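What follows is a single structure, and I will ask about it in a moment.
A single protein chain has been omitted from the complex, and every remaining protein chain is retained in its original position.
The block that comes next holds chain A.
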Amino acid sequence: MAAVKDSGFEALEKLKSTEPPVFLAPSSISEVARVASQYLFTKLKPHNPKSPFDELLVDGFDAEQIWQQIDMQSQPLLSSLRHEVKRFAKNPKEIRKIGGLAAEASLEGDVDEMDMDDDNDVEDDDDELEAVESGGEEEEEDGEDEEEEEDGEDEEEEEDEEEESEEENEGIEDKFFKIKDLEDFLEEGEAQEYEDFFGGKKKETKRTMKDVIEDEEAGDGNQGTEKLSTHEKELLKLQSKIEQMEKANLDPKHWTMQGEVTATKRPKNSALEVDLDFEHNARPPPVITEEVTASLEDMIKSRIIEVTATKRPKNSALEVDLDFEHNARPPPVITEEVTASLEDMIKSRIIEARFDDVQRAPSLPTKSKREAKELDDSKSKKGLAEVYEEEYVQKSNPAFAPATFSDELKKEASMLFKKLCLKLDALSHFHFTPKPVIEEMSIQTNVPAIAMEEVAPVAVSDAAMLAPEEIFAGTGKIKDESELTQEERKRRRAKKKRKFKGKAVNNIMLVVRRTAYIVIVIVSNMFYMSLVEQLNLQIIR
């Protein structure tokens, strides 16, 4: 291979040295070109593991076929070379890493070039042969080949340089995944943020230590991650905002937000800048003018003094506009007409007997006196057992409760009266009135309506039940003996005395009247008797 290499290298050198017009004409330079191209192919083979050819097959192939082989090898190489070029364009520092290898690569690249040239020459020879046979077409093809060769040479140089650096990462890398591409992207992103936060690198000198540290941290971060996703960018923005707000909270507040602030606590003339708005509780002091004082004085004068007629000058009340309320109607002016109308009214009223007397409030018609438990002084005829028996019966079955004492009295009284009435009617009317049927009397027992309603006895009608007013008359404010105050006791006693006195006076009057009557009767009798006696005496005489 060394001989081949050398030959290839020589062929390349030869191609380089030949002048351009030589390529246009068919010459023996095609052999040289084939050898050179073969050399280049074998040189590039390690960088292209996927190519099916181990070496460029030149013998018996025409130019087109040789070109196809070269194309198959060079296409992927070209794309990778483009990537590498872009990378180096953005970060020229990378190139220094490959600095050491570059010198070696360049040498090898030259050797490859030479091989490629030889190969191309070989192709050209074949082509020329065919061209001779076919005609002038081969010249064009040669020209094309040559142009392509030149292009290929340039690209191959670049490919070589980049391929050397690629050799390092061949283990992980693929056509799709290149770590260097990832690193490039991250660094891109960081570089952008770097510019966003700190406005580029221009303001380095002005920043404080803190910022420098932050820059260093950011820088450290930047070194690791250049390209960030949108989500990560947003997160970083949020974090920065949070940091700003936290910083604002920790700092001491502005004086307007500090509550009660006196003049010493706020900076000078700061109240002028702030738009203060507070309620004015006190009215602004009134503006004192002569008019105001005059009116005030008048008011005071008028209010202070109650002036009687002697204290004010004569007829002065006429001048002043007095204003006071008239509580009483003005007394009516008495004229003949007024009196006449009044008298007419009085007369008519008398005739009608329509006196506006105060009427007593009508009492309830069937107001039954409360069952006054009269203290019975006599020894009770019923035994205690019977008493409790009655009580129990009343409680349990109110309908069948025996009539109370007053009920019996009432019954008896009404019976007696009916008999009396019957007799009187019979005596007074010419036409005989038959004995009336004594209707059944319904006994109104003083029993709570609820009990009656519950039992619902048929015999008792609802109408017979007593209304609450009939059971108890008066307000609910009943005071026990012990609750009465001294005044109330006195009042009660006085009332009792008055009532009793009234009764007593009536009694006394009754007694007096009766005695007087009797006396008169006696006296008259006596007088009559004496008269009769006198008459008798006279008659006798």
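Note that contacts are C-beta pairs under 8 Å (C-beta built on N, C-alpha and C of every residue); 3 or more make two chains touch, one makes a residue touch a chain; residues count from 1.
Everything below uses one rule, namely that contacts and distances are computed from a predicted model.
For the chain of the complex excluded from view, the name given in UniProt is "K Homology domain-containing protein" [choices: "Transcription initiation factor TFIID subunit 2", "Glutamate--cysteine ligase", "Serine/threonine-protein phosphatase 2A 55 kDa regulatory subunit B" or "K Homology domain-containing protein"].
For the options A:387, A:484 or A:505, the residue in contact with the chain missing from this view is A:387.
Of A:16, A:395, A:423 or A:503, it is A:395 that touches the chain left out of the display. Although one chain is not displayed, its contacts with chain A can still be listed: residues 371, 373, 375-380, 382-389, 391-392, 395, 448, 480-481.
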